[in-house]
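Just one protein chain is left out here, and the rest sit where they should.
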Amino acid sequence: MEMHKAKRVEITIEAVMETRLTEALIKAGVTGFTILPVLAGSGRSGQWSREGQVSRAGGMINVVCIYSTRTSGPLLTAAFAVVSPHRVVSVRIVKCCAQSGSLK
Amino acid sequence: MEMHKAKRVEITIEAVMETRLTEALIKAGVTGFTILPVLAGSGRSGQWSREGQVSRAGGMINVVCIYSTRTSGPLLTAAFAVVSPHRVVSVRIVKCCAQSGSLK
Amino acid sequence: MEMHKAKRVEITIEAVMETRLTEALIKAGVTGFTILPVLAGSGRSGQWSREGQVSRAGGMINVVCIYSTRTSGPLLTAAFAVVSPHRVVSVRIVKCCAQSGSLK
Amino acid sequence: MDSILSLAAQNLISPIILFFVLGFAAAFARSDLSVPEAVAKGMSLYLLFAIGFKGGASVAAHGIDETLILSILAGVVLSFVLPFIAMALLRVMTGLSAVDAAAVAAHYGSISIVTFVAASSVLSTAGLMSEGYMVAVAAAMEAPAILAALWLVARADAKSGQGGGMDAGLLREILLNGSIVLLIGSFIIGGITGQDGLDKIASFIVSPFQGVLCLFLLDMGLVAGRGLRNARHLLKPGLFAFGVLMPLVGSLMGLGAGLALGLSTGGVMLMMTLSASASYIAVPAAMRVALPEANPSIYLTLSLGITFPFNLTLGIPIYLAIARAITGG
Amino acid sequence: MDSILSLAAQNLISPIILFFVLGFAAAFARSDLSVPEAVAKGMSLYLLFAIGFKGGASVAAHGIDETLILSILAGVVLSFVLPFIAMALLRVMTGLSAVDAAAVAAHYGSISIVTFVAASSVLSTAGLMSEGYMVAVAAAMEAPAILAALWLVARADAKSGQGGGMDAGLLREILLNGSIVLLIGSFIIGGITGQDGLDKIASFIVSPFQGVLCLFLLDMGLVAGRGLRNARHLLKPGLFAFGVLMPLVGSLMGLGAGLALGLSTGGVMLMMTLSASASYIAVPAAMRVALPEANPSIYLTLSLGITFPFNLTLGIPIYLAIARAITGG
Partner (left out) sequence: MDSILSLAAQNLISPIILFFVLGFAAAFARSDLSVPEAVAKGMSLYLLFAIGFKGGASVAAHGIDETLILSILAGVVLSFVLPFIAMALLRVMTGLSAVDAAAVAAHYGSISIVTFVAASSVLSTAGLMSEGYMVAVAAAMEAPAILAALWLVARADAKSGQGGGMDAGLLREILLNGSIVLLIGSFIIGGITGQDGLDKIASFIVSPFQGVLCLFLLDMGLVAGRGLRNARHLLKPGLFAFGVLMPLVGSLMGLGAGLALGLSTGGVMLMMTLSASASYIAVPAAMRVALPEANPSIYLTLSLGITFPFNLTLGIPIYLAIARAITGG
């Protein structure tokens, strides 16, 4: 299996923003991402937990997106346009490699 | 706590392949891994979500495996033998460190 | 968006230890973390799965904590004090970057 | 007054209230008792499905009342007007910023479906009927308050480019949010299939209803208690007072509307309860998108930690006593 | 013809169909209404448990019919043969690759347990009985189609080393998949404990059954609608036509088998429904393992987005009318 250099962005964002973020990513030509559920967390806006919650308002999701180092510009711009007015966002970039072809 | 250099492989694979992958890992001598649930995702085979699903066919899991840099060969070979015919796989390797003893 | 250098610690720990760990983190001045659910895993104490479980004893959580490289000392000390007597802990440190302001 | 007290006492020792109190107390004692998110959501789907369907079947049984449309219109107007009153009270009683105040105001214009359900169950214990379409009024009151709040923000703070973002996507999300769709959908299906349909599923949506409500209120108590414990430092006296005063003010508006419409005693009491209750499901989700600068701890703590318990324990018997005294029901 | 139409109309306004339509419409309108995965799975466990147990208890009550074994055998044969017919139709009507066509064919040989449940509930509304062991026939029809499809792939594409991978592990997974085990296990337990056992748990598995089915079909509507919306670009006219034609063809094969076995009117109708229905739980999971090159969007969209709604709304009343007309029941 050939490995390529790639970037891995991880965005922790309110669950209600999911569709907006994924639509922005797809519009920017980024079609590969994975969404992990989040149980609980803490940040500047305090501590929270999903236990017993009904509303989607009180929860986050974790969007992981791996992309080739060449396409970083548009991805970040698209994602950040959605993400920036929200206080509850963390973006992390790590160097990594991924199976050829699964990146865009 | 002493830190060692290690690799971190993250495999996003269909939930139905879980047993096959973990059995391959264990056979290859890799006994440490963690499986995270995945809510939704998008890739070459389109967008999907676990909401309301009953079948395990329409979902992925996230298998994270940390191992010492010396044992990388057999691990990757074993994992990839299971993983390669499946279109829905992403492998990422990152440099990291882990508590001594929890690696193999 | 400005990026800063940061560290990312990922701790896989028994679910029953959640409150103890987060309280230790908060006491150490670390107020940003995200807790992911874990479905199943394997380590020195064997393989396990959350399927059908009622007790919290048989499960793990994944605590991810991103912090600026300058504050690593107290964080690790606080976390490890809680974590060390437990056999089921994996700590990983990776280099990464995060949105300014969300770190502490 | 006497009857209010005895009714309140009787209400307080009903299983549903006691389970709410149990959850509240467990959260404050930091017990690890908790209901999984999926189970809590499952119960809320059940409750919406059941009350929607029963409302529709009741409309089918009693015929479409001429006041149905008027009542729905009244609900829309109340939901749109209440945030303005809430806003005015908040500016006087608290030091909240315009954005935070508007976000809170949106919650009080909208409604809490669980408060509505609890009020209905108090009604039936008291042997009173109500108009089946009050469920539709409840659904109609969910959304207008959100628009009012965004308008308030835009007015208060015309320069801040960020706040008050309302676009087509958000509007669709608000109008088609899951609870409205399920409530209205079940209402219509109940209306179409009528008594026949109700007979088929009565042993699912009628008989076990009270029991599910007990478990659900246990969870609400846990969530409300945990939220209040985490955010108690936010609860300035002014905010606390608002959380108790505003439902009373709202209930009086609802009383006026109910009387004007000529509703039954039970209908008037439900209209008061709807106006008095504050949302904690649909509106918080909309606020996270539309007013991300507003602090969620404030509006959630107020609506879920103060007003919801107040309505559940004291408000509902008060509204019932007033409705009875005035309509003579 | 007239009776089919009126039956279809009557079927269309039953609560279970209307909730399916509600879910379907909500998904198309992009409402955020959704059922948590755990709740959906819990409801499916409940349905399998209930129908298995009731089937077994009914066999215990009526004695083991001499045609039980023959019916199960007929089911196995039908499940194995139907994929070949489906494959032939697909090669004529669509441009699918051999692997994609075989994967689709496997779904149509196997069965949809929810379609079976909906048909049973239409039967009981119509006041017709059926053989209790039809549940066992349903379970027996789940797996053979998968083997047929893998054989089709191996034949069509003997050189491609990858496709059609069947090993001992996969065979065990298919035969012991959760829904078969629960269905057959509950059937046997129902048979052992008989009427006594049924009396003990009737208020769990009999009375609330229709209500749970409504909620479950709401979820099925949401999932089917969302799938269809995401994959509508795949739906060429040929594929769409296959999704409607194949269940009719299947139902005729089931009709033949049911008549040959001498089943009751209800039994014939259920045999038709089983043959007409397409799997969307067990077979997709097996295909992901055995035929990873097949595109899941195609087979899921066809079976869940086209054939399932077709059977639920039009197919079932058609099969009932035909069964009645021919058996004179």
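By letter and in written order, the chains are A, B, C, D and E; residue numbering begins at 1 in each of them.
Rule of thumb we're sticking to: a residue touches a chain if its C-beta (ideal position, glycine included) is under 8 Å from a C-beta of that chain, and two chains touch if they have at least 3 such contacts.
Here the structure is a predicted model, which means the values were calculated and not measured.
Of the listed residues D:T67, D:Q210 or D:T313, the one in contact with the hidden chain in the full complex is D:Q210.
When the full complex is taken into account, the listed residue touching the unshown chain is E:I205, out of E:L90, E:L150 or E:I205.
Only one residue in the set E:E37, E:D65 or E:D100 touches the chain that does not appear here, and it is E:E37.
Panel shows subunit E; residues 36-39, 41-42, 45-46, 49, 53, 172-173, 176-179, 181-182, 185-186, 189, 192-193, 197, 200-201, 203-205, 208 of it touch the chain omitted from the view. The missing chain lies against subunit D, touching residues 13-15, 18-19, 22, 26, 29-39, 42, 203, 207-212, 214-215, 218.
On the side of subunit C, the interface with the absent chain consists of residues 14, 16-17, 19-20, 45-47, 49-58, 85-87, using the contact rule stated above.
The rule we apply is simple: only the chains that are shown with their structure count from here on.
At the interface between subunit D and subunit E, two copies of one sequence, fewer than half of the residue numbers in use are shared by both copies. The chain with its Cα centre farthest from the Cα centre of subunit E is C. Averaged C-alpha coordinates give centres for subunit A and subunit E that are 38 Å from one another. Once the centre of each chain is set as its mean CA position, subunit B and subunit D turn out to be 45 Å apart. Each of residues 36-37, 94-95 in subunit C touches at least two other chains. Of all residues in subunit E, those touching 2 or more other chains are 32, 34-37, listed in ascending order.
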